[in-house]
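Working notes for the structure below.
The complex appears here without one of its protein chains, the remainder shown in place.
For clarity, chains are labelled A and B in written order, and residue numbers in each chain start from 1.
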Amino acid sequence: MDIIVSQLMTGLSIASILMLVALGLAVIYGVTGVINLAHGEFVMLGAYAAWALQTEFGMGLLASLVPIFIIMAAVGWLVEVLVISRLYDRLLDTILATWGIGVMAQQAVRLAAGGELRYVQMPEPLSKSVTILGATDSAYRLFILFVALALFAVTWVIYRHTNFGLKLRAITQNRAVASSYGINASRIYRLTFAYGAGLAGLAGALVSPLKSVSPEMGTNYVVDAFMVVVLGGTQSLMGTLASSGILGELSGYLAFYSNDTIAKALVLLAIVVLIRFRPQGLFTARVRT
Amino acid sequence: MSGKTKTEIVICAAVCLAILLVPVFMNDSFLLNKYARYLVLGMLAIALSLSWGYAGILNLGQATTFGLGSYCMAMALKLKTIPIHTGPDGLPDFMVWNNVPELPWFWKPFYSTTFGVTAGIVIPLLFAALLGWFMFRGRVTGVYAAITTLAAMVVVQLVIIDQQAYTGGFNGITDLAQFDVAGFAFDAYGSASYYLVAICLTASLFLALAVTKSKAGLIVQAIRDQEDRVRFFGYDVALYKIFIFSVSGAIAGLAGMLYTIVMEFASPTFMGVPLSLSVVIWVAVGGRQSLVGAMLGALIVAGMQGALSESETFLDSWTLVMGLLFVLVVLFLPKGIAGAVETITARFERRDPAPAQQPQRTDAAGAGTHHLESLP
């Protein structure tokens, strides 16, 4: 019993991290159609921000979350203004530009903070472990699960129940028509991008105590996040939630039972097959084009 | 033949001639080897320009076919080292270390160098054709095609690293014999290897040029422009894309083989994400819609990187500068340096008093104009 629960909890923990990282990417891709290859670097920057605030200013991780969100949202806003906003009519090129931005971010951090691994302290009250149904789990992992769900809920409410979300959905449907009704699409895209970047920063800060922080850490995250988005469907937040859950449990299981390299290759193969046969994701209905 | 085509042929011929003449003026064997390496990368850029610039397929896994070619050559050259770098039963050294009892069946044909060279073109070609068939028959386009090529490359690389006993794993295949044809050996540092690479480069460039100038090449460009429209003229769009993707794969495979000859080893990094993305940068900087531009882009950027890599601090800031340069090129020179040159010469030509100018032509310079590309 407790082995099953513990396996389930490992999966949930992976799922919550996946979801944290993927949410920002999903929001940006779903609304603007931009595949932000710098997303992993946004996550990395969030983690470094947590490290810097802790070592330079002695701020605890929890206290630094809000400033990190604001800093990363500002970074995202800037990137949107300077680069992305010029590329909405050639989406394939956004892959290239965001990849270039990622390279720059990685290298800038390497030059500024050094290439060695950095460690971020876990918040004191959460460093204990708790027991659920006979299985022990770290309180911090449960905390991440809680935050991931909370952020999802906030995003959902913004998307479904606010005036901003309504405009956003209108633009996603048809940018030209929405603009002609006086919706400022550029501003909405900019805010969306900033919000997505802020979420990525939060994800980075939150995972930083669990994993070592390095300039290259973003690369794996962007692949994972992209998988979640492809699996969940690009227009569906609920899809993102479901696919994080599925992928989290699946990778927990795969890591437990098989060779890591082959597991990774199999997951990539699964993406390739999924793109080929269900490019709209598992959780979206086919629409008239 | 139009004037523009003639100019292109003249430019290509001049560039190739200049490349072929380099050893006449210089016989530093270390430098010749280095230049030969850049030329190989130039071939890789030609391959990407074909699929990305002409057919609109952004292949983020161009290094897969390059790496496959490289491994084919390395396998053939490894077996030629018997018995110097091998175990007691004539097995390659890394197989002995991994307790492989006998040479696996798929290694055996590589005793023949002819087979190795043929395989170095045919296997990458078949791989590209198969991946192309899988993607294009299913109408995977745009961003999704780019991601598929990237994922497929990582899968191949992971398998090669994982199967250490048969592939040398992370270390690749090292300690190779020299490539030789009828007793004539190509020393990686000799001018013969340089000429071999330069001739293959010239051949690839003109082959690619011929393909793009044929009607098939024109149809491929029409597919890039508006894929759905082309179908209704009766052209099998997927087949054309598979074709150009395979030609691109074959050229990359040839380049990979040559890379093994000049580098003297094969490594899984030859089919890695960093190399693949570097090729994309070179081609973007040089000009994706110009074969010779893409090739020169590779020579210039890789050459600059090589020149600066002597110093650690330079290399660090170089990566930063590269990233910035790349973003700027994507933003402001979507057709790269070649596109910019074309725009400027077009502007000069229009200054000449040409009586039959049409009013529409005054804005013909729009190299930067792009229209909406919709996602699949």
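Quick notes on this structure:
Note that in this section contacts are C-beta pairs under 8 Å (C-beta built on N, C-alpha and C of every residue); 3 or more make two chains touch, one makes a residue touch a chain.
Assume contacts and distances are computed from a predicted model.
As stated in its UniProt record, the chain not included in the shown complex is "Branched chain amino acid ABC transporter ATP-binding protein", which appears among "Branched chain amino acid ABC transporter ATP-binding protein", "Crp/Fnr family transcriptional regulator", "ATP phosphoribosyltransferase" or "Transglutaminase-like superfamily protein".
Among the residues B:I173, B:V237, B:A250 or B:A340, only B:V237 touches the chain that is left out of the figure.
Only one of the listed residues, B:T7, B:N27 or B:Q226, touches the absent chain: B:Q226. If you put the missing chain back, the residues of chain B touching it would be 1-2, 211, 213-216, 218-219, 221-222, 224-226, 229-237, 239-240, 243, 356, 358, 360-361, 363-364, 366, 369, 371.
Everything that follows uses one rule, which is that only the chains that are shown with their structure count from here on.
Chain A and chain B have CA centres that are 33 Å apart. Of all residues in chain B, those touching chain A in their complex are 58, 60, 134-135, 138, 140, 142-144, 146-148, 151-152, 154-155, 158-159, 161-162, 277, 280-281, 284, 316-317, 319-320, 322-324, 326-327, 330-331, 334, 370-373, 375-376. Residue ranges on chain A touching chain B, taken from their complex, read 33, 35, 83, 86-87, 89-93, 95-97, 99-104, 107-108, 110-111, 226, 230, 259, 261-262, 264-265, 268-269, 271-272, 275-277, 279.
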